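Missing here is one protein chain; the remaining ones are kept as they sit in the complex.
For chain A:
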Amino acid sequence: MSFLTLNHISHQYFTEKSYTKALDNISMTVEEGSFISILGPSGCGKTTLLSIISGLIKPTRGEVTLAGVKAEDAEAEIGYMLQQDYLFPWKTILDNVLVGPKVQRKQTAEVQEEGINFLKEIGLGNVINAYPAELSGGMRQRAALIRTLITDPKLLLLDEPFSALDYQTKLKLEDLVSHLLKEYHKTSILVTHDIGEAIAMSDQIYLMKANPGEIAEIFEVPIELRDLPPFQARKHLKYQLLFDRIWEELNSLENKHQV
């Protein structure tokens, strides 16, 4: 049985006057330890899909199961990383990292030690007691990553976590995140509108189209690219080939939409 299963998910947003169909009949299965990207134009319901998987939103139809348990009941098993870091400005970096264990009432001396070690490992050892405002965007997003990882989630959801960063920082963070996730053997779903990022980081790419949000196509990333760090993968010949295929597919989807 698959690790994560989405079974015919549909979701509507209701307003006073009408309703919009954000997602229509989405099914997917994700194997444990794999890295999936969901790629698509803005407004195709990517973030909605992620919120549904995380159990923060209940879909109007269908259900999500994580290792056999309904997603709503498995909230603590799922880590969520947002577009911005959303570190609490009144807490130190270490306290921010320990927010998860604190909420789950698992804050022990060992967890604190683990947090400090984690921060040291990714090069934030000297800002443990600093406040988020004193850190650069990249450092903050790294701290947010540790905050997500420290509760040891089985599934990691990444909602365009690199979109607010400058290009250089983004490339460096991609490598770091990819390395960490492989090291700890995490299952991850990345939402992005960046084709290159999707190819460089993932094993499988789900291409979505908008109005209503549906899965248009699934691309398998060549095995040669999967094992390379994202920065190296970007230089590979097959990267360019896949990029062109996805690019064409995206364009044709757009054209169909206009007609």
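As a convention for this text, contacts are C-beta pairs under 8 Å (C-beta built on N, C-alpha and C of every residue); 3 or more make two chains touch, one makes a residue touch a chain; residues count from 1.
As a working rule, contacts and distances are computed from a predicted model.
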Name under which UniProt lists the unshown chain, selected from "Carbohydrate ABC transporter membrane protein 2 (CUT1 family)", "Anti-sigma factor antagonist", "glycine dehydrogenase (aminomethyl-transferring)" or "NitT/TauT family transport system permease protein": "NitT/TauT family transport system permease protein"
Full-complex contact with the absent chain, from A:10, A:37, A:54 or A:202: A:54
Given A:86, A:184, A:231 or A:247, the one touching the chain that is not displayed: A:86
Touch with the omitted chain, as defined above, among A:78, A:127 or A:205: A:78
Residues from chain A at the interface with the omitted partner, ascending: 54, 56, 75-76, 78-80, 82, 84, 86, 88-90, 99-100, 102-104, 131, 147, 151
